[in-house]
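Every protein chain of the complex appears in place save one, which is left out.
Here the chain labels run A and B in written order, and each chain numbers its own residues starting at 1.
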Amino acid sequence: MQFFFEVLIGGLLSGIMYSLVALGFVLIYKASGVFNFAQGAMVYLAALSVVGCMEKGAPLWLALILAFAVMTLFGIATEKFVLRKLVNQPPIALFMATIGLAFFVEGLAPMVFGSDPRALDLGIVDEPIESILESAGMVISKFDLVAAGVAAVLVTSLALFFQYTRIGRALRAVADDHQAALSIGIPLQHIWAIVWGVAGFVALVAGMLWGARNGVQFALTFTALKALPVLILGGFTSVPGAIVGGLIIGASEKLAEIYIPPVMQSLFGGNFGGIEGWFPYVLALLFLLVRPEGLFGERHIDRV
Amino acid sequence: MNMKLETLVIDPPAPTRKIGGVILDLQNISLRFGGVKALTDISFDIREHEIRAIIGPNGAGKSSMLNVINGVYHPQEGRIVFRGQERRQMEPHMAATQGIARTFQNIALFKGMTVLDNIMTGRITKMKSTFVEHALWFGRARQEELAHRRKAEEVIDFLEIQHIRKTPVGRLPYGLQKRVELGRALAAEPSMLLLDEPMAGMNVEEKQDMCRFILDVNDQFGTTIVLIEHDMGVVMDISDRVVVLDYGKKIGDGVPDEVKNNEEVIKAYLGAGH
Partner (left out) sequence: MLYREAGQFKTSYAADQQLFPIRQDRIGVLLLLAAAFLAVPGMASEYWFSAILIPFLIFALAALGLNILTGYAGQLSLGSAAFMAVGAYAAYNFQLRVEGIPILVSFALAGLTAAGVGVLFGLPSLRIKGFYLAVATLAAQFFIVWCLTKFPWLSNNSSSGVISAQKVEILGHIFESPREKYLLVLTVVVLMALAARNLVRTSTGRAWMAVRDMDVAASVIGIRLMPTKLLAFAVSSFYCGVAGALYAFCYLGSVEPDGFSLEMSFKILFMIIIGGVGSILGSFLGAAFILLLPIFLDVGLPWLAELFHLPFSTATVSHIQTLVFGALIMFFLIVEPHGLARLWQIAKEKLRLWPFPH
């Protein structure tokens, strides 16, 4: 039972990391209706720019600021050269364009900052918290706990930003109805650039945490693939959905990885590890069949 | 495009229309979306061969009513009796096979396809060949494609759109698109045709054309027509009976003259002050 809880908590904490990436998707989807497949590439770009700048001699704080500048520029450029030209195209065309964008970034970023895997040290160690290990006998990583804390702060501040600032209100208006927002004088293109900037910031945070944990390498782009089932589960438009979805996916995939392979092994023989790769998708898929709009998504009525 | 066509014979016109018995009976229909009541306890009937108009201010539930008739929406309460048979849950494609066709308020053509293909699609319920025959261009496939092409061309001639048959519909002006959509519905040779604002956004000339087509369809093929329209002149001119909705409730029903003089209808249209 103790082991079960250890796996569960470990899963929940890594789920938070998925949520961080999913959050970037939700922001952009809410404001512009674009399903941004390039979010994973953005995480990679952000982490690479940090280590790239640090290699050139910049201290961490400066590297972070520079990386944020890179992400903002990237957001503005994307809005100006890609999205603006695709207004009025069907959403699926926009989605495919972001796949192209992902490839573009995955090619460009390592050309600029180098492609060798590098370590990123944020000064937090990935080791068990001793007091919990002693008292409950469970291994809970310090690093995971810090990551969870960062995610919590990020989500809270985003929620406040959306709720209480002028830009936040404009953002919500744009998300509701582009035409209407335009007609009352909200500058749509600025808003989109800002959203991409914010999403870039979220990618930066995710890139830092993921990079510190697994190293800064191409595999960071796969974080997007981890975030997709989270989105399906939580609904594309919901910030709380991204968090809850991440927790569910994180916990269930770790539990599945521990408990399903032995069962299958006894049935078929052989080694059935690596369920993590598809389990979240199948879970999300089954969930979709029951509730197509996700946990917190809005139910959509077709008007004809 | 230069095309010489084979003989073009429109089906012999049906005898001058005579309004028959009740073909569709709607009893106590209520429809809700979550907490929003779209239709409340509405009953009326539609007789064979008649032109039945549904009118009412915006948001009165007219389109919802059509959607209930052809199975896009499923009312929570009420009975629908079509040709003497009560039906419960019905999917839209079943309405089509039973001979109910319709057009939409916002044109719902297949934008990536040509006019001809759109109209051919209207005949899909009448086609029997399977995809294997299609792939091999074998068996019934070829024969059927040609036979239905002929039928589609009849519709094209009827609506006078020969010159655009191979144009993708997305490139056509609004008025012509509306006409093509009517053509797609007609291609199914429906016994009942639901038209959702067929003349919205048209100029006088286009409206006249459309009226002519609707009357001709009704006259020549004996098709029962259910019509939503805002142009009162048109409605009063061409319909046999009119039902009036307001806020999802029925407030009037009868021949045009009756409806015109109905107190509640006047109130709904002109505001309570009058």
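By definition in this document, a contact is a pair of C-beta atoms (placed from the backbone, for glycine too) under 8 Å apart; a residue touches a chain by one contact, two chains touch by 3 or more.
Treat the numbers as computed from the prediction; the structure is a model and nothing was measured.
Looking at A:L12, A:M96 or A:A173, the residue that reaches the missing chain in the full complex is A:M96. One of B:I80, B:V115, B:L159 or B:A188 touches the chain omitted from the figure, and that residue is B:A188.
Only one of the listed residues, B:K37, B:R83 or B:R149, touches the absent chain: B:R149. Contact with the undisplayed chain is limited, among A:E6, A:E79, A:E106 or A:E257, to A:E106. Within the full complex, the residue among A:G149, A:P187, A:P262 or A:P292 touching the omitted chain is A:P292. Although one chain is hidden here, its contacts on chain B can still be listed: residues 2-4, 6, 70, 72, 91-93, 95-97, 101-102, 104, 108-113, 117, 120-122, 124-125, 127, 129, 131, 134-137, 141-142, 144-146, 148-150, 153, 184-185, 188. In the full complex, chain A contacts the hidden chain through residues 35, 82, 85-86, 89, 91-93, 95-97, 99-108, 110-111, 115, 225, 228-229, 231-232, 268-272, 274-275, 277-278, 281-282, 284-285, 288-289, 292, 302, 304.
To be clear about the criterion, only the chains that are shown with their structure count from here on.
Chain geometry summary: the mean Cα position of chain A and that of chain B are 48 Å apart.
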